[in-house]
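Working notes for the structure below.
Every protein chain of the complex appears in place save one, which is left out.
Coming up: subunit A.
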Amino acid sequence: MMIWVNQIVQGILLGGYYAVIACGLSFMFSVMRMINLAHGSLAIVAAFALYVLADQYGFNPFSALILVLPAMAVLGWVLQRTILERSQRGGMLVPILSTFGLSIVLDNLLFEQFGADTRSLAPFIDELSYDSWTITDDLYIGKLAALTFVAAVVILGGLQLFLTRTQLGRSIRATAEDPDTVGLIGINAKRVNAAAAAIALVTVGIAGAFLGMRATFDAYAGGPQLIFAFEAAVIGGAGSLWGTLIGGIVLGVAQSLGAQISPQGFLITGHIVFLAVLFGRLHLDTIGTKFRKTVRRSA
């Protein structure tokens, strides 16, 4: 019994990581109405950057973030101005195709540079990678996992405050509503979108750091991270910030329980729960429509 409780707790904590990686994807979707298929690959780029700084230059991964996060922000800005902005003008299909092309380029450049070896940032953060608080004999909470979860809450809360309380945040929301009309009230939609992409990539950088610390990664690890981020974002309701955290937790708990059933269960259960939520939502929509129709008819 305690084993299951422990698995659920671990799943919730894992959900914190998924929320971190999913919030950038969800944020970009809500602002620019596009899904960046290079999202996962960019997180791996950040993880490798942190690895190089830690391994070659002796940085602690946390202090290395001071260098990597601004670099990710610049990358986001440049990416938006050079590729994404242009692709969005081509209609709905082009962003999918161009960001997929970009992910292939990034993955294989990383492979070219770093080879097939798996890396981890765990050796550079000493006891934080394995330390935990023991609650009972069967229940423990890893310090890194707890830190990730807290970071997720802080990032989501920070984004929420930023979007509601700051001028730029309000501009981003206005641009998301109607990119053409905001020009009339003196907002430069291109700059606002570039700023949003920069912010999204900062969260991607943080996700890359946590991924590197809690697990191993290699050049081709971007694809699975994109899928997890997407699943968490969709389960939580694409475009909703706090929904991302709930989506992450649902995905994390599903995977964690699945892993307890069988070794392959981790991924399978995650995907099945994702599809079930998707199916359920569509089904509920149909029931909802029928219900509304019935109400209207009787009224």
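Note that in this section contacts are C-beta pairs under 8 Å (C-beta built on N, C-alpha and C of every residue); 3 or more make two chains touch, one makes a residue touch a chain; residues count from 1.
We adopt the following convention: contacts and distances are computed from a predicted model.
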Chain not displayed: protein name in its UniProt record ("Amino acid/amide ABC transporter membrane protein 2, HAAT family", "Stage V sporulation protein AC", "Tryptophan synthase beta chain" or "Assimilatory nitrite reductase (NAD(P)H) large subunit"): "Amino acid/amide ABC transporter membrane protein 2, HAAT family"
Residue, one of A:Ile8, A:Leu139 or A:Ile227, that touches the chain absent here: A:Ile227
Among A:Ser63, A:Asn108, A:Thr166 or A:Asn188, residue touching the chain not depicted: A:Asn108
From A:Ile135, A:Val150 or A:Ile272, residue that would touch the chain that is not displayed: A:Ile272
Where the missing chain touches subunit A, by residue: 29, 34-35, 37, 83, 86-87, 90-98, 100-105, 107-109, 111-112, 223-224, 226-227, 230-231, 234, 238, 264, 267-268, 271-272, 274-275, 278-279, 282
